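Comments concern the structure below.
Omission of a single protein chain aside, the complex is shown with its protein chains in their original locations.
Which chain is which? They are A and B, in the order written, and residues in each are numbered from 1.
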Amino acid sequence: MHPAAFAYSAPGTLDEALRSLHELGDDGRVLAGGQSLIPMMKLRLAEPGHLVDINGIAELAGVHAEDGYLRIGALARHADVAASPVVRAANPTVWTAAQWVADPLVRNRGTVCGSVAHCDPEGDWNSVMLAVGATVVARSAGGGERLIPHREFVVDYFTNALETGEMVTEIRVPSSTGPAGGTYLKLERKVGDYATVGVAVHLVLALDGRIGRAGIALTAVSPRNLAVPEAEQLLVGAEPGPELFAQAADVAARSCSPDSDVRGPADYKRAVVAAYTRRALDAALAQARAAA
Amino acid sequence: MQITVTVNGVQHAHDVEPRTLLVDHLRTGLGLTGTHIGCDTTSCGACTVLLDGRPVKSCTVFAVQADGRQVRTVEGLKGPDGLHPVQAAFKEHHGLQCGFCTSGMMLVGAALLAENPDPDEDEVRWALSGNLCRCTGYVNIVKAVRAAGATLRGEATTDPAAGDDVNAGESAVPGTPAATPVPVAGD
Partner (left out) sequence: MTTVHEPVHELQGSPRTSATICGVGHSMRRKEDDRFIQGAGRYLDDVVLPGMLHMAILRSPVAHARIVSIDTSAAAAAEGVVAVVTGEMLAGYNLAWMPTLSGDTQAVLATDKVRFQGQEVAAVVATDPYLAHDALQLVEVEYEDLPAITTPQQAIEPGAVLIRDEKPGQTDNVAYTWEAGDRELTDAAFARAAHVVSLGTHYPRSHPAPLETCGTVADVNPITGQATIYLTSQAPHAHRTLFALVAGLPEENIRIITCDIGGGFGNKVPIYPGYVIATAASLVIGKPVKWVESRSENLISTGFARDYHMSGELAFDADHRVIAMRASILSDQGAFYADAQPSKFRAGLFHICTGSYDIGAAHVTAKGAYTNKAPGGVAYRCSFRVTEASFLVERLMDVAAHEFGIDPADLRAKNFIRKDQFPYLSATGFVYDSGDYHGALDVAKQLVDYDGWRAKQAVQNAGGVRHDGSPGDGRLLGIGLASFTEVVGAGNSKDFDIVGIKMFDSAELRVHPTGKAILKLGVQSQGQGHETTFAQIVAEELGLPAMDVKVQEGDTDNTPYGLGTYASRSTPVGGAATAMVARKLREKARLLAAHLLEADPGDLEWEPGRFTVSGTDRSVSIQDIAFAAYTNLPDGMEAGLEGVTYYDPPNMTYPFGSYVVVTEVDPADGTWKVLDMVAVDDCGVRINPMIVDGQITGGLTEGFAKANMQWITFDDDGNCIGSTFMDYLVPTAWETPRFRLGATVTPSPHHPIGAKGVGESATVGSPAAYVNAVVDALWSHGVRSIDMPVLPHRVWGALNGIEVRP
């Protein structure tokens, strides 16, 4: 119910924050939205020695589309992303997923970068970032930007590829080079529940209407958020259609290894992966064609 | 650590431990017990307050994070002219039974209306989906928020389903409803 005691600082600039993190080493932990960290601290599942609160650092705020990227700052709340016309235009997969994270109150506080860095295997954002091919931007004291392809960023559950003293300052989602569409379908038992199954799909069409780029990633059916490269490769260069999509959906279902638990047996989850991948591909295609 | 939090328009300077949750600071440090605690996993929303105008769960924010910020609690919904239309609507439409979730529901409703003055039923239900209620089944909560919206837009509320419109005797609360909407979001 009550966290253990900790030391606290709230630097006003990014440089100060990075210096603190460098000095604190493993004892320091970034506090952004806190909607994943604070609940863990209240249950005493996490007992960081020192929290570095970055909420006052203006340069980390905001969501911008520039230089061919959608740039989501470290302080961009899920709600900001969900309400952003910039995001909606730049990447419907990201925009849709933002609606379904947690609940409206948590979305007002929690951050996209925080969720990504947290690496909860049942979290939604890492599937979305896998599907859209994001890049994580990390900074550390005395260093410049380190660009980490998102596929290398998620190492294990609750473990990311950051070095000690590094923090995520931004996530970059490439803007599509052609007509694009995508969505995130989340089967949850109620608002605020973790996904039973989540499917992120992002499609970019080539000029001739074939699939130029495909991203498919799954939530809660593997030890980590799972990209499905075999299904993606099946789609790239192909003419979109129901049979192709059914094949890709089957591949996705075969590729994952869900646990049997309170949310259902493994076979059930695989069946839902197949159904939702199919539906998500249909929706992505329809959006992309409408954008063409 | 010394912090200064503006709560319902009044600055409060206190020395708190970093680990003190904002909800505990409000309830125990400031004696504002209208914000309630209903769970321990950030699930129920009974602790909802407005932080710089946005509804958040005050059990999942440290008091030190509210240093220099504006907080509005249920005690600050009422304005100089009387009850906020949301408060009046909750009474008029039987939007509460035990009252424990009500502070949070009203604050979320007020914040929603400040952003979306005429939400439909789905929009209200979606906005409230972070706040649990065990008594009412949500029906009258949704009705109350939409009715408050109508009041704020200057429209009469028509509610043929309410039964006879009875507020027997004098209203116990002066000046209801507020003639001028009390700004809530963004303060």
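The rule we apply is simple: contacts are C-beta pairs under 8 Å (C-beta built on N, C-alpha and C of every residue); 3 or more make two chains touch, one makes a residue touch a chain.
Note that the structure is predicted; figures quoted are calculated from it, not measured.
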Remark   = Where A:7, A:86, A:141 or A:191 are the choices, the one touching the absent chain is A:191
Task = List the residues of subunit A that touch the chain left out of this view.
result = 1-2, 4-5, 44, 103, 187, 189-194, 196, 260, 262-265, 267-268, 271-272, 275-276
Query = What residue numbers in subunit B mark contact with the hidden partner chain?
reply = 17, 19-20, 27, 32-41, 43-44, 46, 73-75, 77-78, 83, 87-88, 90-92, 94, 96-103, 106, 121, 124-126, 128-143, 161-170, 172-173
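In this text, only the chains that are shown with their structure count from here on.
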Ask   = Which residues, counting only subunit A, touch subunit B once they are in their complex?
value = 1-8, 10, 31, 34-35, 38-39, 41-43, 51, 53, 55, 79, 102-106, 108-109, 191-192
Query = What residues of subunit B sit close enough to touch subunit A in their complex?
reply = 1, 17-19, 21, 40-43, 45, 48, 51, 54-57, 59-62, 64-65, 67, 108, 126-131
